[in-house]
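Heads up, the thing below is written out as structure tokens.
So, subunit A:
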Amino acid sequence: MSRFFADARLVAAKDLRIEARSRVLLNQVAPFALLVLVLFGFALDADQRTLRAFAPGLFWVAVLFCALLAIQRSVSVEQADGALTGLRLSGMSPAALFVGKASAVFVQLVVLEVLLTAGIIVLYGSEVEQPLLVVATGLLAAVAVACTGTLYGALASGLGVRETLLPILLLPVLAPVLIGATRAFDDALGNAAVDGWAWLGLLAVFAVVATAGGALAHGALVDE
Partner candidate 1 sequence: MTETMETTDTTGSRGSRLLGVVTLLGLATLLLFAFALTEPDVRLHPTTGQEIGQFDAVRLLYLHVPLAVFTYVAFVLCAVASAGYLVKRTAWFDTMAYAAAEVGTVFCGLVLVTGSIWGRPVWNTWWEWGDVRLMTTLVLFLMFTGYLALRRATVDPRASARRGAVVALVAVLDLPIVNRSVEWWENRTLHQKSTLGELKIQDLTLFTLMLGFLVLGLVLAWLLLHRFRVGWLEREDAGHGVATAIAERRADIDEGDVDAAVGEGA
Partner candidate 2 sequence: MTHLGYLIAGWGIALGVLAAYAASIVRRGRDLARRVPVGRSRWLTSPGEDA
């Protein structure tokens, strides 16, 4: 068991170190995230009241778009020079590999969420009424997206059509996360009188299922 977590930590640390060196997230994905917020502003006619009302939904749509990029990057890191073959040859358990890859994506998503939260506060005038709910939602949704995304990244890896296939495979599956996280934010940002904590329960169920299912299914996909 300690071997499992050591392997997972090793892989996660490796992915984060690569990110720290290459700065793909910081130099490309983060600006893209802000750009999406600005584009929504243009599309919705720059009326801050409208933007504020839709801020939770726009926030989570932006997160999903960025997550797609982060996952594509996570897959391509292993495919650039046959590293995936090396990982398979190392005898590391596919579940540990899964947890490691997903953890690295999770950390990157959390960074993006922090950035986007600042974005909707500044650009859309949102106010955080329940910081605890925002944090809890952000973390649980990031777990759900990172795990599902890592599993689906493995599914589409090695295919010439990966970039186009991944969104249509992944986004429908994440529909409940989008709905749940948006409603929880509606509550946390004081937009609507809904019980955000109940939605958090749904996100928690999704996150647990995605983590366990992903770890189990990853072996069937990587070991081909």
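A word on the picks: all candidates are chains of the complex that A comes from, given by their letters.
Just so we're on the same page, a residue touches a chain if its C-beta (ideal position, glycine included) is under 8 Å from a C-beta of that chain, and two chains touch if they have at least 3 such contacts; residues count from 1.
No experiment lies behind these values; they were computed from the predicted model shown.
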item	value
Single touching candidate for subunit A, where 1 or 2 all sit in one complex	1
Candidate 1-touching residues of subunit A, taken from the complex the two chains share	148, 151, 155-156, 158-161, 165, 168-169, 171-173, 175-176, 179-180, 183, 198-199, 202, 205-206, 209, 213, 217, 220-221, 224
